[in-house]
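Before anything else, here's the structure in question.
One protein chain omitted, others in place.
Chains here go by letter, A, B, C, D and E, matching the order in which they are written, and residues are numbered from 1 within each.
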Amino acid sequence: MEMILSLSIGVLVASGVWLTLRPRTFQVIIGLCLLSYGVNLFIFAMGRLVTGAAPIMPKGGFVDPDNFADPVPQALVLTAIVISFATTALFLVVIMASRGFTGTDHVDGKERDS
Amino acid sequence: MLAHNLILILSVLPFAGAILATTMPVTARNAEVALAGGVMIAGLIALFLLFPEVSDGGVIRRTVEWVPSASLDIALRLDGFAWLMLVLVYGIGLLVVIYARYYLSPSDPVPRFYGLLLAFAGAMVGMLMAGNIILLVVFWELTSIFSFLLIGYWHQNAAARDGARTALIVTGAGGMALLGAMILLGQVVGSYDLDEVLAAGDIVRAHGFYPWILGLFLIGAFTKSAQFPFHFWLPNAMAAPTPVSAYLHSATMVKAGVFLLVRFSPVLSGTAAWFWIVAGTGMATLIVGAVIALYRNDLKGLLAYSTISHLGLITALAGIGSGGAIVAAIFHIMNHAVFKASLFMAAGIIDHETGTRDMRRLSGLRHSMPRTAALAIVAAAAMGGVPLLNGFLSKEMFFAEAAEWHNGTWLDVALPYLATFASMFTVAYSLRFILTVFFGPPATDLPKEPHEPPTWMRRPVELLVLIVLLVGLFPQALIGTVLQSGVLSVLGENAPEYSLALWHGFNIALMMSLTAMVLGAALYLAAAPRLSRANEAPAFLSRVSAQSVFDRVMLIGTRRLPLAAYGRLGSRRLQVQMRLIVVLVACGAIWSLWGATRLLPLNAFDNFQWSFALLWFAGCACAIGAAIQAKYHRFAALALLGGAGLVTAVTFACFSAPDLAVTQLLVEIVTTVLLLLGLRWLPKRMREIPGDQRPQARARRLQDMVIASICGAGVAAIAFAVMSVPPGLTIGDWFRRNAYSEGGGTNAVNVILVDFRAFDTFGEITVLAIVALTCYSLLRRFRPAPESVALPSQQTFNELPPISRKADREAVDEPTRHDVMMHVPSVIMQWMFPVTIAISAYLFLRGHDLPGGGFAGGVAFAIGLLLQYLATNVRWIESRIIILPIRWMGLGLLFAALVGMGSALFGYPFLTAHAQYVHLPFIGQVPAATALLFDLGVFAVVVGSVVLIQIAIAHQSLRSARLRAREEAREEEAREAPQPILPTTPPAPPPITPQEAR
Amino acid sequence: MNGPSHLIVAPILIPLVAAAFMLLYDERQRRLKLGIGLLSCALQLLVAVALIIQAKDANGTGNAVSLYLLGDWPSPFGIVLVLDRLAAVMLLMASLVALPALIYAGAVWHRNGQHFAPLFQFLLMGVNGAFLTGDLFNLFVFFEVMLAASYGLLLHGSGRARVGSGLHYIAVNLMAAMLFLLGAALVYGVTGTLNMADLATRVPRLSDADRPLIHTAAVMLSGAFLIKAAIWPLCFWLPNAYGAAAPPVAAVFAILTKVGAYTVIRFGLLVFGPDAGASAGFGADILAVGGLATIAFGMFGVLAAQDLSRMTGNMVLVSSGTVLAVVGLAMEYDNPEMLSGALYYMLASTLAIAALFLLAEPIGRKEGGIAGLLAVTAEAYGGDPEDFDEQEEDAGPAIPGATTLLGISFVLCTLVVAGLPPLAGFVGKLTMLASAVHFASGMPALWGHWALVVLLIVSGLATLIAMARWGIQSLWANDEEPHLPAMEIGGILVLVAAILLLTIKAEPAMRYLENTAEALTQNAVYIGKVMTTAPVGADQP
Amino acid sequence: MTLFPHPLLTVIIAVLFLVLTGLSAGQFVLAIAVGIAGGFGYSRLTPDRVRLRRPDLIGLLFGRVVLDIIRSNYAVARLILSEGRDGRRRSGFVRIPLDLTEPNALAILAIIVTSTPGTAWVEHDPADNHLLLHVFDLLEDDDWIHIIKSRYEALLLEIFQ
Amino acid sequence: MSHLEQLPPAVAILIAALVTLGTVLVLLGTVGLVRLGSFYERLHAPTLGTSWGAAGILLGSIVMYSTVGDRLIIHELFIALMVTVTTPVTLMVLGRAALHRDRAEGRPPPNTSPPDAVSPEDQAE
Partner (left out) sequence: MTATTFLAFVLTASQVLLAISLVLAALRGLRGPRAQDRVLGLDTMYVCAMLLMIVTGMREGSAYFFEAALVASALGFVATMAMAKFLMRGEVIE
């Protein structure tokens, strides 16, 4: 599972990075989304993979942390999801505006020859 | 005690006067003069009072602390040499102040002039009295800055601007060099105190830094004193008002450099390097200045080159460095200041009264302004070294030193000849000045009718010329003690014996003088006819002037090269920047990971699960598909992106993160709708982009693919390396143990979010609110690209065969085509509204104990609202449901903050939560944590923000419909207008039915 | 005192509450919002001064570091705010820039678009939070708060240039955010903590197998930090973005790179400081080289630029590069000597740069007086009827003698950024130069120090040349009096006054910063304070 | 303004909420609150109260639908599996005139038709109240018209109109 | 494994049957989605999964949790209801969209089921 997830993170990151290096704004925004999936999974993976151990605790009594997934990375991912959603929205609006002003969807606001 | 206060007053007074002067009204000309003159007189009085203390080589010191930790204190130090220079600053200052009163025209803003003049005097005083070598640099640079402002006083004049800039750059750069020298010097000596530095000559000269110190120091001194090849700024500075030239370019600022050479000669001189560089530069300057001066047609130009030449003389003396040479240098500093100031003033008077300074136009002025002519002739004679005048005395000392001092180098041997040669030109240009301006037939075509200036404009000149005469006749009686105290303070016990007598016998120096005079006169007579046509410089110098070299260096060094370097080292292209970030971080990561043992994939296929592998097979396929399609098939990329997000959500669910799965799904939905909303305003890629298949473009894509693959592989390897080792002791353990007992909730993730690390959540919702506000603000000004204003093609197409033509009817209250198409689905979507409210409440209420929470609830609610926008249209929905998303955001943030601050009332820090179960009748135990209230704030902010973003984008369709309607109305007008008007908008707008345009 | 000192959290809460309040009013009540904003900024300034005094109280007892346990949870579990001298200084700097910028904005800019006032406060909240937090992930959150607000402010007023450069700015910073997340997550994955002090105690004890991973995390994090600090070659977005931003926005942006530099100092010296065992001084040489390159690049930019905004944008690079180079050298040779000078220079140059950003507009307005005032807004408005209500009243009373005031301010600021005497910039540069020479003359071949010395002097000269060129061209060549609203020059003069105060009070400031620099290399006090402070609730069961 | 603008809806939402949370006293109170909120929300969109004339027939309709769906599930599954063997299946559009005009009833009809494998609701034109259906296996046009009109529409007409 | 062991064998078999039924229907639906020739035909395929496919699995879940949890746990019904109500919305709009696009391109919607002819514009979506 670790291997599969690692590879998947790799694919997401690679696709995302490739797209963010592209010249079209839409490619960049899709790339940032993919990248954020990869990054979120990476953060999540830092808490290690556990199945059937959601960090929902019994009410009272002794709690063995090993029986539950680490909630910290999950909390971090939640924050990260929200923030990357927000920034994606913003970026979208900006690329809309950029296209409106420049008439092109090239990231530099003008078409290049090459 | 008095002395200590006096020297403080000396240095503060001009600055105080400057501030006062600038605040006076523009019309207060006489008040300005009174103020500035008063400052100068006060300074002179203070100096007079102080003389007894410094006359015998005594030194007065006063230190005011400024930044002791940077060894930078306002250490003032007055000795004989400084005293002597200060007399020049204040004395000539006084005369200049009076002179300027009559020189400046009524339209000139006097407060600025006197303010700057006084500030400059202050800087000069500070420089002369600085007892700390860094402080010296401070004032040194201030003189540069104020002189820059003074030269540019008439800034409407382009020449003034250029002259000021050149002066600032040259002297400012010299100041930087001087700073370097002083820092090194301080490092070598171990102190910035001038006395200690002056006493440490042997250490300095023996130190490895000495060449650096000397080089930087000399750059500083030479630039300021306009030494060759840095001399060119001085003639350009003649664009300054003449009082400024008389003050700065004869008596004060240009003397700063030679002052420094003399002052530091005990520390730095006595080496071969010193002699060669300083004496060599001095001699070169002496000659070059004198030669060019002869060719100048501009009076002030002649005086400027003359000044350069005289400064070269003083520099050469400092380079020789013997006791006698230092005496001569100090003496000549004074003499030159006096006669040159008077000459500048005289030149100013001539300019003022005739309207020109061009010697080719001036002639026979002795008829119309005889007094001025007499004064100028005497001063010019002193400049030429005529006996019985002060210039003669110090020049004889120079000749004597040049002839009698020896160190065995060829330069030493050549000195007397060079000196005589230069002096010949001095005589020649002095003669030219006298003969062309005052003699000959009276000029006829002058811009003004020449006559004598106002009396008080001439008084300063008279006084100066009187000094020229008196010093020339009775040197010992007049300035013997003063000069002696100056020499003592520089040379101390090494001070030589010298005599200031007028007559030393028929010695070699006198012979040199006479030779120079005879030859000079001959030279002038021979050259006179050709001078006015020689284009202001001898032929060999007219082609390469230092100024043009400087201009070229500046153009290349401060414009072209930086531009080229900036372009080469930077990029304005986003792709380059992104690539740099990625590549640099990847390289850094590879570098730090190189050889790490954890990266070897051990147990790679532990816990293999087919379903999970298949899941991610689909996920990866979607991700790669999205990457491939994003350029030409944008909609497809969006769908595939959704697939990848979905798989991510399932992964979260599978590995015990239900909260994440819920949130990811919700955000996924909103993001998709958002991107779709945006896609409406982005170009729909269909046609191939030109050049996309060129080998270059392919190569770049391949290169990026390699970069991306390396990044992906690296992140994957790191992830695997971490995951394959069990965690050590983490703070997560503490959260798991204390989530319920301390945080009062069973869902540890939610307890972290609303309690343990609620501050993060606080920031997160703030980000959301900010982004929503930003999107809204930006979209208020949104102007779509012309090709997206048009109705989407889907809406312009009238379906054939139409189901019914009734939908096209013109009646306004008929359903739109959209309503027809969405007729049945919209009913179901409206049903979903209350259901979404229920789901939202469900997610919100159980968050603390089970998956869910304020964020999930908020997004769910926002989706519910969004669905209603999808089901109908903006107008319809907003006439029924009025949401004020910005208020929601504000209230949510305030509410969350107030809940957090509530704890302060009980003496707890911000965001301290209180958890408790309350027993309600009939209902039973109810959890009542303040954290839940905080979550309510989160809920409100999330709803407000998400709705605001979506609605802001959605409203653009409405706005562009309005735009289209206006466009159409305009076209209607154009069609009805009698004359055809060329269409400014794209032709043939798509036909719009009235309903749609509504 | 029993309760915690809530003063520490005030710099975050004041702007937050102010901004939230503003959201309750609509855009027609801009004046009220401006008033709230000014009040908030003034309060922040007061609090910053109070915190400076609080952090000053040293006596070697460790009181110089104060802790605020958010939610009353013990560190390293909860999020902590840590106030030490460095944080206090940065807070003061931020509020010193913010207040004048907002005053300036009060003339025209605050109503040239939507929601300027709340976004401005949000930015300050993010900046202050980044300075105060002691938690790595919380730092990320505040970075994002700050950045999100900065996106909004950069785009404020809209227009092609702002949107174009904003696109680049946002894209680059989104990439930086990804790196930050990766790095912070990896830190947690390897060490199991997010508290920076706790991290500092764990890093020296890491196993050899884990160490490369924490170094990788550091590379990722420094990628994020250095993009913000605008190190070469990650800084190309900056001059465009700052040049395009509205003047008051560009002025507050002068702080943003300092946030990046601050995090480099904080994180670098805390986690990879001298006590970090095998990781001590990690990456310091690269930091130093990057910093030096940044100075050079910024210098070229200053010379190459044509207008004051872009020039000033490049000065930001010079200023930032100087701090980074000094920090790198300080880390590499474990020698805090130059740091105090660098901090002082940073303080002075930031104020001056902010003032220059503000000056650019009124000076440039010479062509056309009041028309120029309106031209700023004309381009930004589309033909939409919704926006027509926004062009109402004028910019308030104008004041006479505009050219003189602008000229004096311009010259003073130029002196500071060029490091020319007698103002604060010189004192800072002098301290750096003297200590660099002092340190390097004792050891052979420290080319980094010598390069710094040369670059400091040469960049000062370059700045002088460029500024003289521009100043002459704009202030002298055009004789027209520009229209200068009183609020605009008021904001500028507040900054100038702050610079003068900093110059006059150079000694106490310098001594404060010397203590700051020394404390930065002695982490034990900081770590001890963070790790041992007990929650309020601990003694009240 | 009344507390229960849509009492039926309020009840449905409350029940749904209880289905989600499970039944307890506290949840019951919450469920009613949520139900009321849902009713309010819906009344903003659709002020007119929906009236059922024959609620007793809902069970019958539900039963019919469940049965039909089971049947068509089987049919369509078989067709998909046999696709390669015989290509005799013919799919296409059918246009059906409707008598039903109540929007909610139409929506229910749409759900039924679409949920049933083998039929897909493609287009409804309110102007002449015709429905365009896509049918997976077209037997006879009239046949489908008959099924829709008699098995579902008739019942819905009775319930709603 | 504990929760599965708590189930009586008959219930376990029942659950297995329901889940199998549901899974197979879902799978068949997706197979149809891949194999069917025209869009309008493919529109029918997912309904296998959203009708009895989902129902089977959700019923299995209800039976399982109600048995293990000793009380009736029916919240899966909510999901079932949601699937039933919401899937048609997408399919209806999607079908309408396809029809609209076909008409716009001048292609009368096929009454038979020839394999999709790929028009040049298809490349561009």
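What we mean here is this: a residue touches a chain if its C-beta (ideal position, glycine included) is under 8 Å from a C-beta of that chain, and two chains touch if they have at least 3 such contacts.
All values derive from a computational prediction rather than experimental measurement.
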item: Where the missing chain makes contact, among the chains that are shown; value: A, B, E
item: Residue, one of B:L435, B:A639, B:I689 or B:M901, that touches the chain absent here; value: B:A639
item: Of B:A860, B:A915 or B:V943, the one touching the omitted chain in the full complex; value: B:A860
item: Positions on chain A contacted by the hidden chain, ascending; value: 51-52, 54, 56
item: Chain not shown, touching residues in chain B; value: 609-612, 614-615, 617-618, 621-622, 625, 635-636, 638-640, 642-643, 646-647, 649-650, 652-654, 656, 658, 661-662, 665-666, 668-669, 672-673, 676-677, 679-680, 791-795, 818, 821-822, 825, 829, 832, 835-836, 839, 843, 850-852, 856, 860, 863, 866-867, 869-870, 873-874, 950, 953-954, 957-958, 961
item: Touch residues of chain E, complete complex, unshown partner; value: 1-5, 7, 9-10, 12-13, 15-16, 19-20, 22-24, 26-27, 29-31, 33-34, 39, 42-43, 45-46, 49-50, 53-54, 57-58, 60-61, 64-65, 68, 75-76, 78-79, 82-83, 86-87, 89-91, 93-94, 96-98, 100-101, 116, 118, 122, 125
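Throughout what follows, only the chains that are shown with their structure count from here on.
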item: Both-way neighbours, i.e. chains that touch chain C and touch chain A; value: B
item: Label of the chain whose CA centroid is most distant from the centroid of chain E; value: B
item: Identity of the most central chain, Cα criterion; value: C
item: Most widely separated chain from chain D, with each centre as the mean of CA atoms; value: B
item: Length of the line joining the C-alpha centres of chain B and chain C, rounded to whole Å; value: 16
item: Geometric centre distance via CA averages, chain D-chain A, whole Å; value: 39
item: Chain C, residues touching no fewer than two other chains; value: 137, 141, 144, 148, 151, 155, 158-159, 163, 167-168, 171, 175, 182, 186, 188-189, 194
item: Shared interface positions of chain E, touching two or more other chains; value: 85, 88, 92, 96
item: Chain B contact footprint on chain D (complex, rising order); value: 9, 13, 16-17, 20-21, 24-26, 29-30, 34-35, 37-39, 41-42, 44-46, 103-104, 106-107, 110-111, 121, 123-128, 130, 132
item: Chain B - residues contacting chain A, complex; value: 572-575, 578-579, 582, 601, 604-609, 612-613, 616, 619-620, 623-624, 626-627, 630-631, 634, 637-638, 641, 644-645, 648, 651-652, 654-660, 663-664, 667, 670-671, 674-675, 678-679, 681-683, 685, 691, 694, 696-697, 704-705, 707-709, 711-713, 715-720, 722-724, 726-727, 730-733, 735-737, 739-741, 746-749, 751-753, 757, 760-761, 764-765, 767-768, 770-772, 774-775, 778-779, 781-786, 788, 849-851, 855, 945, 949, 952-953
item: Chain D partner contacts - residues on chain B that touch it in the complex; value: 803-804, 806-807, 815, 820-821, 823-825, 827-828, 830-831, 833-835, 837-839, 841-842, 845-846, 864, 868, 877, 880-881, 920, 922-924, 926
